[in-house]
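Only one protein chain is missing from this complex, and each of the others stays in its spot.
Here is chain A:
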Amino acid sequence: MASSKKLISREEWEKRLNNVKIRKEDMNKLVMNFLVTEGYVEAAEKFRMESGTHPDIDLATITDRMAVKKAVQCGNVEDAIEKINDLNPEILDTNPQLFFQLQQQRLIELIRNGKVEEALEFAQEELAPRGEENQSFLEELERTISLLVFEDTSNCPVGELLDISQRLKTATEVNAAVLTSQSHEKDPKLPSLLKMLIWAQNQLDKKAAYPCINDLSNARLEDPTF
């Protein structure tokens, strides 16, 4: 495997790095975009004041969105649904998958709190009709209901439904749906740029030996290995 890789010295590479023109405002925008998309309202407001960067979304809408997310994260699904509909009733109308997920979470919470009768009633009235229309909903419903027959849920095959990660997953999707309905991108740009960096380095590795950054958290440049 002949190596026809071009070698770029550290000195040369650092010169190139210094020649890159990055605007402070662009970096500020990137940070603001992160704060806003992830829902750090007060921080976004302070950042606006301290840096003069304008948020690309109305900060008032963030508070509402965060309230919804929090409600889901805490397992207050009924509250969350009410809040979403207050924000924009179309969100759940146009998102049957999301709505089902929320209803499923509600069922999980009822089961978690030992409210067996209520759980069964809820499942029969609200979830079963959905299950009849949609195969994957039905499967999820069956998985969830099966929680009831286990005394020790920590070891059962569907135990993961009770895990907090299930709530977080739903919360993330609710967050994304709300952002999308507000015509905003649902993901912050920063993680994508970081992934692009990893990808670009991998691609360049095929053609050249050059100083690369292996640890993103301290951005340290490693000498090229040949």
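One rule holds for everything that comes next: a residue touches a chain if its C-beta (ideal position, glycine included) is under 8 Å from a C-beta of that chain, and two chains touch if they have at least 3 such contacts; residues count from 1.
In the analysis below, contacts and distances are computed from a predicted model.
Peer 1: Looking at UniProt, which of "Autophagy protein 5", "Integrator complex subunit 11", "Ran-binding protein M homolog" or "Protein YIPF" names the chain that isn't shown?
Peer 2: This omitted chain is identified in its UniProt record as "Ran-binding protein M homolog".
Peer 1: Which residue numbers on chain A touch the omitted chain?
Peer 2: The list for chain A reads 8, 13, 16-17, 20-27, 29-31, 34-35, 40-43, 45-47, 49-52, 70, 73-74, 164, 168, 171, 185-201, 203-204, 207-208, 210, 212-213, 215-219, 221.
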